[in-house]
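With one protein chain removed, the remaining protein chains of the complex are shown where they sit.
We just call them A and B in the order they show up, numbering each chain from 1.
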Amino acid sequence: MKKRGFLFRKSVDIAVRAFSALAVALAAAAMLWIFWELFARGGAALSWSFLTNPSKPYGIPDGGVANALLGTVFITSGAAVLGVVPAVCAGIYLAEFRDTPKLSAAIRFAANVLMGMPSVLSGLFVYTVMVAPTGRFSGLAASVALAVIMFPVVMRTTEDMLSMVPYALRESALALGMSRMRTTLLIVCRSAGNGLLTGILLSLSRVAGETAPLLFTALFADSWPTDYFSGPTANMPVLITEYSTNSPFAAMHAAGWGAALTVTALVFLVNMTSRILFREKHHGN
Amino acid sequence: MAIKAKAENLNFFYGGHQALFDNNLEVEANRITAVIGPSGCGKSTHLRIYNRIFELYRDQRAEGRLMIDGVNVLDSGVDVLELRRKVGMIFQKPTPFPMSVFDNVAYPLKLHYKLKGGELNDRVEAALRGASLWEEVRDKLKSGGLALSGGQQQRLCIARAIAAEPEILLMDEPTSAIDPVATLKIEELMLELKSRFTIVIVTHNMQQAARISDFTAFFYKGRIIESGPTGTIFTAPSNPKTEEYITGRFG
Partner (left out) sequence: MKHSFGDCLFKWGCLFCAAMALLLLFGFFAQLTAGSAEAWRRFGFGFLVSSAWDPVAGKFGALPAVTGTLLTTAIALIAALPLAFAAAMYLTDAPRPIALVLGHAVDLLAAIPSVIYGMWGLFVLVPLMQDHVQPFLVERLGLCGLPFVNRDFNGFGIFTAGIILAVMILPYICAVMRDVFVMTPPVLRESAFGVGCTRWEVARDIVLGYGMRGVMGGVFIGLGRALGETMAVLFVIGNVMKMPDGIFSGSTTIAATLANNFPEADGLQKSALFALGLILLCMSFGIQSLSQYCLRADAVRRGSR
């Protein structure tokens, strides 16, 4: 038998490994690049008045993003209020009640599919069921759209977290004569509590920056979000979209970058908080 | 008798923890050398130096010399790809690759040799025959390696290891995950293979060592306490520790 040389195989290996280092470097560079642009362009627009004044149409000085920031907080909190409890209950069903495996499998499948659904379709859905019948755009509709996006994510996280709780813990609680509901809520959920909170915060950080569904539900307004329940509501993502795509003015673009930096900071604040929470829990054990 | 491999003052470290201390061992060509000792004593660690497989892990490090055919294989100039062709390894669990039975055996051949047309088929068949597996798998060469039984999978791994014409076979407790009947088959196979290869086998099963090996090395806490012809080690050990282990008083 004739031996094969190693030179070719080794060169290919070295080339591939160089490429793989390059791939990571590229991804990291893209990340740094985006953040650099955000800070360089957005940082210039940031100021105390930018964060505390409401937005104003082009040409009127001292416009800010305070109303949009508050609107985004309203809409996101609204989504949490509407979405978290049903999602956690749904997760509890999948993790704790195992007497209908076929139904559970179907539900799990539906949840997984929903997680990969384009967010724009959730906006379209809520538009049809809430906005079109009443003829009113509203912050509440936006909250519902975001809740629809959060729902499957929180549900599956809940199931995963509860499944990690040892079965013996449930049995010992039930053996003490606790009811099923008390066992689940007081023992199982509490011991998975940190993981649950992390999952919820992570999903909130994801929907806080969602834009597409808001175009169908909240729209935008240059006013404070007092019409959350009944009218177009200011919010950061749509403000960014409007300022950067629908305006030819450099001043508006700058404000858009300022808003982009603010909303990214907000998203990362929530994101990091949740990660730190989770890590503490792990070290605490 | 020719010495095929020779460990000279081998020390081994997992990070800061030293696992092997001054191992000295001579491995004779075309013989079976058994490495025995209680679990955690460093027998597998010792074996994993021969083909430098430990280098996959950054924190593991070997010092000293390991001579194979008079060359220190720990030298940085030694080509690991060629070393690993020359020194095949069989693991505790059967590890068929995620491909067909045929491709499992053909894979190392294609890596290391330039083969023409029918030559590959002949080589694969020869390797499977060499591992006493041909008759059992000749009709399922195209099915996945995982479809075979545990004992067959392990013999497939042996076929894969001998296909590339190695000179030394390292076996790390090759029968520990396999039923007694299949174990017997593999032991018979090893006795056949020793005419062509030098075999070093790590085993926790002393009967197995006594049945098949020509030489035995007894490891304890990272040191080689005693080594020599298997008959001597099992009937008249010179070290009391060896005798304690052989007679089953610990381990």
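To be clear about the criterion, a residue touches a chain if its C-beta (ideal position, glycine included) is under 8 Å from a C-beta of that chain, and two chains touch if they have at least 3 such contacts.
Since the structure is predicted, the reported quantities are computational estimates derived from the model, not experimental observations.
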item: Of A:S77, A:T128 or A:S230, the one touching the omitted chain in the full complex; value: A:T128
item: Among A:L46, A:I107, A:A251 or A:L277, residue touching the chain not depicted; value: A:I107
item: Given A:I60, A:A168 or A:M181, the one touching the chain that is not displayed; value: A:M181
item: Subunit B residues that touch the omitted chain in the full complex; value: 51, 53, 56, 58, 80-82, 84-85, 88-89, 91-93, 95, 97-99, 107-108, 111-112, 146, 157, 160-161, 164
item: Missing-partner contacts on subunit A, residue numbers; value: 9-10, 12-13, 16-17, 19-24, 26-28, 30-34, 37-38, 41, 86-87, 89-94, 96-97, 104, 106-107, 109-121, 124-125, 127-129, 148, 151-152, 155, 179-181, 184, 205-206, 208-212, 215-216, 219, 237, 240-241, 244-245, 253, 256-257, 260, 263-264, 267-268, 271
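Convention: only the chains that are shown with their structure count from here on.
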item: Complex contacts: residues of subunit B adjacent to subunit A; value: 79, 81-82, 111-115, 119, 123, 165
item: Subunit B contact footprint on subunit A (complex, rising order); value: 1-4, 6, 9-10
